[in-house]
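Take a look at chain A:
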Amino acid sequence: MKFEHVVCPLCGCLCDDLELIVERNEVISTKNACALSRSMFLNLNADLAKPLIEGKETGIEACVDKAIGIISKADYPLVYGLASTESNAQRKAVELAELLGGAIDSTSSICHGPTVLGVQMMGEVTCTLGTIMNQADLVVFWGSNPVDAHPRHLTRYSLTPRGLFTPRGRKGRRMIVVDVRETKSSKLADRFIQLKPGTDFEALSSLRALIKGEKIDIDPELKELAEEMKSCEFGALLFGQGLTMSNGKNMNVNAALALVRDLNQHTKFAILPMRGHYNVTGADMVFTWQTGYPFAIDFSLGYPRYGPGEFSVVDLLSRKEVDVALIIASDPVSSLPAQASSYLSEIDTIVIDPNRSMTSEIARVVIPTARAGISAEGTAYRMDGVPIRLKKVLKSPYPSDYEVLCKIVNGVIDGRSKDS
Partner candidate 1 sequence: MWINTTEIENTFAEAFVMWGARVLVTGKDEKWAEVGAEALTGFATSVIGCGCEAGIERAVKSDETPDGRPGVSCLLFARGREELGDQLVNRIGQAVMTAPTTACFDALEGDQRVPVGDKLRYFGDGFQISKRIGDKRYWRIPVMEGEFVVEDKFSIQKGVGGGNFILLSEDPDTALTAAEKAVEAIGGMKNVIMPFPGGIVRSGSKVGAKYKSLGASTNTPFCPTIKGLVKTQLPDEVNTVYELVIDGLDIESVKGAMRLGIEQASTPGIKKITSGNYGGRLGKYMIALQELFGDADG
Partner candidate 2 sequence: MLMGEGIKLRLQKEFNVPVDAPCIRPDLFKTLGNEKIKNLDLHVGNKVKGLKDLFEVEGEFSDEITIDGDLSNFKGIGHKMESGKITIRGTVGMHTGAEMSGGKIIIEGNASDWLGAELQGGMIRVKGNAGNLVGAGYRGSKVGMRGGMIIVEGGVGNEVGALMRRGTIAVGNAGDFTGCFATGGSILVWGDTGERTGAFMSRGTIVLYHEPKLLPTFKYGCAYNPVFLRMLLRLLSNWVDVDPQYITGNYKRYSGDITELGKGEILIWVG
């Protein structure tokens, strides 16, 4: 069976033009998919999670009941993950955290959390990816390597496509890469500026000063870059974790946001974060409309409080402040610093995930689910905030993340009404 216009639930590009051939509930070929995406679609059945309690396989109902039992008794539970699921599951997760008086955080806090902090400080002059396609004659990739991390970004959105006002495609666009090392992307660039590691902030600040017309003693390449940025017709700065997770973090983002904002006194310029997980943006969105805050939220007082560095996953775990962790569609053991992730094996950790992961290995309860975007529908938000509906192409024996979370929420409520 052939599925067209399929949305790829892998990276923040959320390409929606894939074609899949499905036979016997397996994807047997893909069209338009990048290498990462193809590999994902063709290996969907590898490493599937099984319902486990204390490492022993059991029924999914038993797992859900066990999870309800654990989480209902928690003094301060953490709900975490949610970057690789759809928005209904995210909504339900917020409801659960609120109900429990716990904390909720998404993987934003370990990738583009600094971006959010930057935006809250400086504002953000941005656009959708199609605006870049249609208008940009200059694209600057800063601390991001789209060729490896977002393989179709350059061809679908930012470099080669011919848009409404960019009929010459690649020929009409300058590509600049600023990074601390050569990458596959920098090799494609018209100009590559290699920074000393940990000096992004200085470089961005210097560019701002140059754009204001200040004279400073700086690398001539940066001076040329400043001129290029000022004189383009429509520029875009696309930044990744090379900026957000290097020395300076949110301050680097502040400087980048300010640079782009200031450039708008001279030309049109926009800035976009190159977000990794396909729906990490959605987690920000859902959390924000339900609570006012995009990540690192605490409900222990009955209302939402915002605390990056306080209620964010790394901080809560490394300070050992939570007593139960519910991990949804994420693998913190593989992605968090050891000091934080090791605590997950000390407490009651529950994992809701379609696949086995390092976290499910250490979890007390594992609840397998139907994978969003493959076996469950729902909304995902592209890295630029464009919402796209994920498709269901395969059947799964398991309920979706959303369905499992609904059961847990209802279970907690039922448990309470029995108690009282």
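In this text, contacts are C-beta pairs under 8 Å (C-beta built on N, C-alpha and C of every residue); 3 or more make two chains touch, one makes a residue touch a chain; residues count from 1.
If you want to know what made the cut, all candidates are chains of the complex that A comes from, given by their letters.
Model, not experiment: these values are computed from the prediction.
Asker: Quick check: counting C-beta contacts as defined, which of 1 or 2 touches chain A in this complex?
Answerer: 2
Asker: Could you pull out which chain A residues touch candidate 2 in their complex?
Answerer: 74-77, 100-102, 117, 120-121, 201-202, 205-206, 208-209, 212, 214, 216-218, 247-248, 251, 254-255, 258, 299-301, 306, 308-310, 319-323
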